[in-house]
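Shown here: the complex without one of its protein chains, the others still in place.
This part shows chain A:
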Amino acid sequence: MREATESLQDIAEALRLAVSLVLSGDADLVEIVVLSLRVSLTATAVACAIGLPLGALVAVARFPGRGTALVVMNALMGLPPVVVGLIVYLHLSRAGPLGFLGLLYTPTAMIVAQTILIAPIVAALSRQVLEDLHDEYAAQFRSLCLTRAQVVGALLWDGRYALMTVALAGFGRAVAEVGAVMIVGGNIDHLTRVMTTAIALETSKGALPMALALGIVLMALALGVNAAVHGLRASAVRHAYV
């Protein structure tokens, strides 16, 4: 590890180089950003496919153990990424129960880890959204004698703006985490290197321009996600859809 002896000028120069890397669309940088997006967007899609129906079910159904399910769902929201990484690693490693799949150190392993990380977030947040909506609609739906499937369908559709916000929150968490992808992906160049693991590596190598360039893209993404959330809310409010 290089000593942190950068002067202010060095940092300013690194920043200038970083900006030019971003603006010139440096091939390595683009490759890393694309892989990050592919992994985290896929994980978000899978987490939504699991978490939304689960959240909807817990929101409208009354069953024994529902209280426990709520507590577990909420607790899992705070799973530390490194712990998720470790658990997935233990399953996918050669000696692990799923070792024969040969998935360790592949993008698929990273998708699995991020999915496990954010599916509870999607489930717990969408449960809250849908339960509030259901409280409001329940009597009207009972009067209309809708089936359970019709109720869930209507809730998902009417909660669509809030649920998109939930999905974006999940994506934001996935794309910014470093612990899980580092452990199960291994940060292999051209294969499993994503923005967060690359930033950690480049910084420790002293390659500040690349680290900063990736940092800029990650920040821009975070800003973009927040702007999207804001825009969604504003458009929902305009139509009184919240």
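Just so it is clear, a contact is a pair of C-beta atoms (placed from the backbone, for glycine too) under 8 Å apart; a residue touches a chain by one contact, two chains touch by 3 or more; residues count from 1.
In this section, contacts and distances are computed from a predicted model.
From the set "HNH endonuclease", "L-cystine import ATP-binding protein TcyC", "Acetolactate synthase small subunit" or "dihydrouracil dehydrogenase (NAD(+))", the protein name that UniProt assigns to the chain left out of the figure is "L-cystine import ATP-binding protein TcyC".
Considering the whole complex, the residue from A:150, A:204 or A:226 that touches the absent chain is A:150. Although one chain is not displayed, chain A still touches it through residues 136-137, 139-140, 142-146, 150, 154, 157-158, 239-242.
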